[in-house]
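For this view, one protein chain was removed and the others were kept in their places.
Letters A, B and C mark the chains in the order given here, with residues in each chain numbered from 1 onward.
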Amino acid sequence: MGWLRYIVLLPLVGAAINGIVGAPLERRFGRRVITVVAVGVMLAAAALAIAAAVTLAARPEHDRQIVDRLFTMISLGRVHVDFALALDPLSTIMILVITVVGALIHAYSAGYMADDPSYWRYFAYLNLFVFSMLLLVLGDSFLTLFIGWEGVGLCSYLLIGFWYREPANARAGMKAFIVNRVGDFGFLAGVALLFWGLAGSWSVIDHRYYADYPRLVPTLDLRLVHDQLAVAPFAQAFAAKTFLGAPLPLVVALLLFLGAAGKSAQLPLYVWLPDAMAGPTPVSALIHAATMVTAGVYLMVRLHFLFALSPAAMTVIATVGVATALFGAIVALFQYDLKRVLAYSTISQLGFMFLGAATGAWWPAMFHLVTHACFKACLFLGAGSVIHGTHTQDMREMGGLAPLMPRTRWSYLVGCWAIAGFPWAAGFYSKDEILARAYERSPLLWLAGAVAAMLTSFYMFRSYYLTFEGRAASEEQRHAVHESPRSMTWVLLALAAASIVVGPLVGLPELWSGREPLLARWLAPVTAGALTATPERRGLELALMFASLVVATVGWIAARLLYKDLRAREGALATLRSRLGGVPALVLDGFRVDALYDATFVRAFGATARTAAWFDVHVVDGVIAALGALARAAAFITAAIDHYLVDGAVNGVADLLLGAGRALRRVQTGRINNYVLGVAMGVVMLIVLTSWL
Amino acid sequence: MSAFNPGAFFFYLLAGVTVISAAGVALARNILYSAFALLGTLAGVAGLYLFLGADFLGVAQLLIYIGGILVLILFAVLLTNRIGEVRISNVSSGLIVGAPPAVAVMALCVRVALRTPWPLTEAVPAPTTARLGEAFLQELLLPFEFVSLVLLMALVGAMVIARRAAKEKGVR
Amino acid sequence: MIIGLSHFLVVSAILFGLGLLTVATRRNAVAILMGVELILNAAALNFVAFSHYVEGAVTGMVFALFIIVLAAAEAAIALAIVLAIFRHFHSIDANDVSTLKD
Partner (left out) sequence: MLDNAHSLRAFLPELIVAGTVLAVLFVDLLARRPHVGRAAALTAVGLVAAGAATVMTMRADGYGLFFGLIARDPLADFFKLLFLATNLLVVLISLRAREATDESAAEFFALTLTTTAGMMLMASATDLLTAFLSLETVSIMSYVLAGFRRRSRESAEAALKYVIYGGVASGVMLYGMSLLYGLAGSTSFTAVRLACAHTPAAATVLLAVVLCLAGFGYKIASVPFHMWCPDVYQGAPTPVTAFLSVGPKAAGFALLVRFFGGSLPAELVGAPAPWPILLGLIAAATMTVGNLAALAQTNLKRLLAYSSIAHAGYVLLALCAGGSDGTRAILLYLVTYLFMNLGAFLVIIAVADAGIGEEIAEWRGLGRRAPWAAVAMAIFLFSLTGLPPLAGFFGKFYVFAALLARGGSLMVTLAVIGILNSAVSLYFYARVLKAMYFEAPTVDEPLPLARLHAATLALLAVPTVALFLVWSPLQRFVDSSLGQWYPAEMRPRSAQLDRSVKRSSVQLANTSATK
């Protein structure tokens, strides 16, 4: 299959054209050319991706694999690594998400970035990102995957710091870069140990296996590693190895998870993602919500056979995942920056995906990845549209936008429905599936996940009500705000539609349709053997589904109560309080009408009002006070984590290293005597150490 | 072993001169003393060469080292100090730090010298000049010729640096 | 008492040590170069001694001869550099010639 490469190469061509001759093209022919090139290659890539998916689907299930070898990269003894692309059902899902969502976001960007001076640079980066991401998911070996892995990191860095004149943005870019390096170290070390472990296992294997499995050679090829570990004695030999006293599969799995956590913003490496919102909003939608941050989830599902070798690692990952889901949701409750709400929400949702993957729910994890890509892109672009219209990211300066930006409002609402997990919207099916699997593993995991889901519903509707409902922050704003251009809003509507449709389309539960969900069947060849059979417990499943619905509704109602019309509610409370204080006075004045009125309406009203006021004072305000305390606590915790873990771990390590560097500088005195003395000392030390070791 | 052994006497004489002069190089307070102590060391080593039957080498040591290198060093000493200065300072610093590693390396070398079972063989017959000449025209032609290129370029290099230094002075 | 190989080796070891001491502690650049000469002489003495006692041929002597010749070349360069240093720094004290550091 020679044409697979064009899916990858098309965006690269776009990036090359815009990156190299973008500036003169723009001067000569205007921005339209840039747009046509950038969006054109994306459309073509999307078309090819769909064609590839159709081709694959037309094949029999056991044969769903297309490999395209470009050239040999390494040939080292028995190790042979091709630069090859491979399409299987798993990568198909990924390339569909990347190219389709990517194309939509490219189209949206044309409107959003229309006034930016570095228009061509933006699209060059964006195309380059898509190229890297496609390479990541289509790469057939660890090496190819890693190229893409580094490439997306680089593009993310470039795009976060896109408006680099702002020092804060540049700093955010550096932060993302450095935190990702921690993850990359884990990834590289994991792959190195894996290679070493596999290499060391050959000698253990009985030689007769070589006859049966001629491909049992050292390899970096992903599919080959999979096939090799399917050979039972080989896998046993691998699993029996230890590194520094710990079982090798555990070490490898945890190191690879460290890599995944860096890219996918899991605790404690999430810190770069909220800051990454410094980039243009479409970038946040594409890279920091829909695609790049899911690379870690993809890696886990891709290497599920490896992770499955170590149940201990899976437990650790599940715990980290659910903790991230809870943590992200809690922090999102208290954000006033619209994009940061979505950023923490993304962290939380990625936690769900890891929870799914770590409980063996491979296809639900991928399912949630797909649905999340749709609704989170929709939400982000909606937020972008709002920011485009209001020129602020602070939700306290918004409000009452619903009539002003109807299309944005409706698409955002649909996105909220989807992420909150209401029936018929995408998030319902995928989140439910993950929670159900988590329940099978441990009810505690389920409980934590359910709480996170409730919080999700709450903070999403909070953001919706603060932004779109209630009264506008100011009169000037009412007049200044306008709906975004059509080139942007149709993308929103398309994504909103996808947020509804994708769920039931690919993941309608067996409970309802009577057959396994489409996505599960599609992924079966990839995750075969690792797929845990769903137990036949209809009752439990229904109960869990109902619980999810309740959870989502509770979150929604709470948000509606508190934030439906924040400003009006505050005003009403004030008048009500003064009114209640005035009731006895009115009665004493003897106005009959008033008395009558009082006897009938006001008393009745007063009773309900008192109840309501009591509720308001004691419950709602209590909740608000509690939330406030919680907000302070969360802010304190995030600040602490930011301070001690990022500025602690990153800066701490950096300080340590820099300190060591400065200490070394002191050794370099500039005096030649000390240098030559170093020769004598070095000789003595080398001899002593070598003899001692 | 009370009989007088002229070989041993000469060896210890030469070794004594060499080592004591070397100590003078390392420790003398005046750099001119150091330079003259170096003369003693170099001459002592030349004597040891003769003792070992390396006649040509001993002469070469005298000619090249003492006649060439040492004179250069003296020139440098005098050019970089005011002539007539009574004490031409030659300070050592950090003896406390510097001595232990040097002593440690020396101890290692002495230990190795005494402990190693060197594969001894019969000595080389005395006049070596002819054999050296033969070797230079036969097996060692390559290094011999190559070193001439190196010497030429070393001259050029020394000239470049010295000329620049001189020019620099002229400019000022 | 027979003078053997180890006598020479001990002498050269002492020379080597004193040479190292000189280069490590002297502040005058020319004095440091004298220390280098001590080290080179130690090595050359070793070569000649081994040539006499171990090989029974002239390789070691040849080696020593090359050491002497290259030492001369190096000394010429080194002293030219010392002169240049003196012109620039008006001193050849190692403590003064230490602007490049850290």
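Throughout what follows, a residue touches a chain if its C-beta (ideal position, glycine included) is under 8 Å from a C-beta of that chain, and two chains touch if they have at least 3 such contacts.
Just so it is clear, the structure is predicted and the values come from calculations on it, not from any experiment.
S.K.: Which shown chains does the chain we cannot see touch?
M.R.: A, B, C
S.K.: For the chain left out of this view, which of A:Phe177, A:Tyr336, A:Trp410 or A:Trp490 touches it?
M.R.: Counting the whole complex, the residue in contact with the absent chain is A:Phe177.
S.K.: From the list A:Glu26, A:Asp116, A:Glu150 or A:Glu516, which touches the chain that is not on show?
M.R.: In the complete complex, the chain left out is touched by residue A:Glu150.
S.K.: Using the document's contact rule, name the residues of subunit A that touch the chain not shown here.
M.R.: Within subunit A, the residues touching the omitted chain are 71-77, 79, 83, 143, 146-147, 150-151, 154, 161, 164-165, 170, 173-174, 177-178, 181-182, 184-185, 188-189, 192-193, 195-196, 199-200, 218, 243, 654, 657-658, 660-662, 664-665, 667-668, 670, 672, 674-676, 678-679, 681-683, 685-687, 689-691, 693.
S.K.: Just the residue numbers, please: which parts of subunit C touch the chain that's not shown?
M.R.: 12, 16, 19-20, 23, 29, 32-33, 35-36, 39-40, 42-44, 46-47, 49-50, 54-57, 59-60, 62-63, 66-67, 70, 73-74, 77-78, 81-82, 84-85, 87-89, 97-102
S.K.: Of the residues in subunit B, which ones touch the absent chain?
M.R.: Spelled out for subunit B, the touching residues are 108-109, 111-112, 115-119, 121, 138-143, 146-147, 149-150, 153-154, 156-158, 160-161, 164, 168.
Criterion: only the chains that are shown with their structure count from here on.
S.K.: Quick check: more C-beta contact pairs in A-B or A-C?
M.R.: Counting C-beta pairs in contact, A-C comes out ahead.
S.K.: Take the average of all CA coordinates in subunit B, do the same for subunit C, and state the distance between these two points in whole angstrom.
M.R.: Roughly 6 Å, centre to centre.
S.K.: Roughly how far is subunit A from subunit B, going centre to centre by Cα mean, in whole Å?
M.R.: 72
S.K.: If you average the Cα atoms of subunit A and of subunit C to get two centres, how far apart are those centres in Å?
M.R.: Whole-Å distance between the two chain centres: 66.
S.K.: If a residue has to touch 2 or more other chains to count, which residues of subunit B qualify?
M.R.: Touching at least two other chains: 93-94, 97-98, 101-102, 105.
S.K.: By residue number and range, which residues of subunit A touch two or more other chains?
M.R.: Touching at least two other chains: 673, 677, 680.
S.K.: Would you pull the subunit C residues touching subunit A in the complex into a rising list?
M.R.: It is residues 20, 23-27, 29, 32, 94-95, 97-102 of subunit C that touch subunit A.
S.K.: Under the definition above, what is the set of subunit A residues touching subunit C in their complex?
M.R.: Those in contact with subunit C are residues 665-666, 668-673, 676-677, 679-680.
S.K.: Enumerate the contact residues on subunit C facing subunit B in the complex.
M.R.: Against subunit B, the touching part of subunit C is residues 1-3, 5-22, 24-28, 30-31, 33-35, 37-38, 41, 44-45, 48-58, 61-62, 64-66, 68-77, 79-84, 86-88, 92-93, 95.
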